[in-house]
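Apart from one protein chain that is not included, each protein chain of the complex appears where it belongs.
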Amino acid sequence: MSLLYDLYQPGDSWLHRLDPRVKFIFVLCASLLLLLMRSLWVMLIALVGAQLILLSGGISWRRIGWVWRMTLPTMVLIAVLWVIFYPGEGQALLSWRFLRITPYNIAEGLAVALRIGALAFILFIWLFSTSQSALIRGLVALGLPYTWGLTLAMALRYLPTMAGIFQLISDAQRARALELDQGNPLRRARAHLPIVVAMLITALRTAQNLSLALASRAFGAQRKRTHLHPLHFRPLDGLLLAGILLATAALLWARLALGLGQEPL
Amino acid sequence: MAVIRIEDFFYAYPPLLPEGQPIEVLHGVNLSVERGEFLAIMGPTGVGKTTLCLSMNGLVPQATGGVARGHVVVLGHDTRTTPVAELATRVGIVYQDPESQLFCPTVEEEVAFGPENLGLDPAEIAERVSWALQVVGMEAYRQRSPSHLSGGQKQRLAIAASLAMLPKVLILDEPTAGLDPVGQAEVFGVIERLCRERRMTIVMVSQDAERIARFADRLAIMWQGRIVRVDAPPRIFTDQAFLEEVGLAAPQVSELAVALNRRWGTGYRFTLLEEAEEALRRDLRGGQISS
Partner (left out) sequence: MNIQPCIRTEGLIYRYEPGYPALNGIDLEIPEHAYLGIIGQNGSGKTTLVKHFNGLLKPTAGEVWVYGRATSSRPVSELARTVGYVFQNPDHQIFGATTREEISFGPRNLGLSEAEVEERTEEALAAFDLEAYAELPPAVLGFGLRRKVSVAAVYAMRPPILILDEPTSGLDWRSARELMALVDRLHAQGHTIILISHDMRLIAQHTQQTLVLQEGRVLLYGSTREVFQQHEVLQQAQITPPQINQLASRLADCGLPQDVLTVAEFCQAYNRLKEARE
């Protein structure tokens, strides 16, 4: 689906205007805290909070629904498996052979499942509200080498193109009576060989042309690169960043020193 | 004054296999391009047209390796020794395949890419982006993804991305091959504007005889690694023996002129539809009036 290639939802909300570096640091801090905690309540708060942030940032229901569709099956699966395979402590609600279901392990399973959802939504706060180039510029500003950033950007740019070419090449070979879905898995894998080889040749040609195109637009000029839209670190960004760092430090202390959110319930 | 001067330029690509022979492509090219002229290059596939284009912005031999002899001098700079990134501010180039020369997520970033590499001030970059997009008529597409544009729009964008470097010379290597008629007309519209309104020096490889006849000042014919003839398009397009030898097509009206000359001993040399119409109408009507 096309959403996969183009996560960014253009907009001008407070979330969009936020410096991409601040959003990235928020993702890192929030993920760290979620991974350290196991409390069902913390996960619920994080999940609801992430939804509120997305909605206040003008992210469409369609995109939010898309994340739910992607994560919900995994979340349900994990919750069920957890309850089955990690026998709980305390009073059992149900006990049969190795199965031992307690309020504790239900809460634990739910917390682990909700954590997956919360992590996904927090990541998508960043991805949905940040254009591809701002995203990469943010990473470069935080220390990623520019050539890596450019490579990443081009990989994202050519993903749909290459998917399209893959489709074209499979069509061309199928038109020559190549059968892709007959026989055992080994035979099927072998049937894909003509497609993979043609794909590689095409990718090599594209890469070669691309390197010429880059060079003919002064890529690698021995000067410091500038940007059409430089990142602006506004006072609000500073304020938020300070808030994020302080809150993270406080919660980290509370978790490590006071055991906040250590238990599922 | 010659903007581009190519003297006895030989070039061979490095061998494909380590023990192989270098692949000779250019066998002594001589060519000069004057300031403000529109020079078209025609030639069969595989005679070295793309290689010649790449030699004018230094990618041949600087990026491709291989062996080069002779000189390619652009605005006083030898392209074998001047860094490609520096030449890029003097020579813009547009390639045949639109897909592999547009690599940015949005149209405006595509145009900004070159100026950004030069480390220009953001205000200056913004100004160049707006100007270049306006020249090719693509301002309305700023935030679009280049991969969602039509073929003609992609090539116009590639032209804008070159123009943003404020080059003195624009080289176009078959920019309309593979475009549909609407796309071809769009791209030629932009090129015509660049040469009429801005007197930009343009070198264009193309197989489109009818449009070359209409727009180009001179036509160079490339054949087996050399420029074998440079002349006004009408002189070349009505020299059927020569075209047959190098395997190229003339506009249909020029073919007609040759056929009519053979039958009626006339001296027609038209290359444009309007010229042919006027001459033949005079001929057919004139006969009637006098009789």
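Lettered A and B in written order, each chain numbered from 1.
Just so it is clear, a contact is a pair of C-beta atoms (placed from the backbone, for glycine too) under 8 Å apart; a residue touches a chain by one contact, two chains touch by 3 or more.
Just so we're clear, the structure is a prediction, and the values are computed from it rather than from any experiment.
When the full complex is taken into account, the listed residue touching the unshown chain is B:44, out of B:22, B:44 or B:122. When you scan B:63, B:166, B:230 or B:256 for touch with the missing chain, the hit is B:256. Of the candidate positions B:32, B:64, B:130 or B:207, contact with the hidden chain is made by B:207. Where chain A meets the chain that is not shown, the touching residues are 165, 168-169, 171-179, 193-195, 197-198, 201-202, 205. Seen from chain B, the chain kept out of the figure touches residues 16, 43-46, 150-151, 177-185, 207, 210, 247-249, 251-253, 255-256, 259-260, 263-264, 273, 276-277, 280-281, 283-285, 287-288, 291.
Rule of thumb we're sticking to: only the chains that are shown with their structure count from here on.
Remark: chain A and chain B have CA centroids separated by 44 Å (rounded to whole angstrom). Listed in rising order, the residues of chain A touching chain B in the complex are 6, 10, 131-133, 153-154, 156-158, 160-161, 205-206, 209-230. Note for the complex: chain B touches chain A at residues 54, 57, 59, 63, 83-86, 88-89, 92-93, 95, 97, 99-101, 103-106, 108-109, 112-122, 125-126, 129, 143, 145, 147, 161-162, 165.
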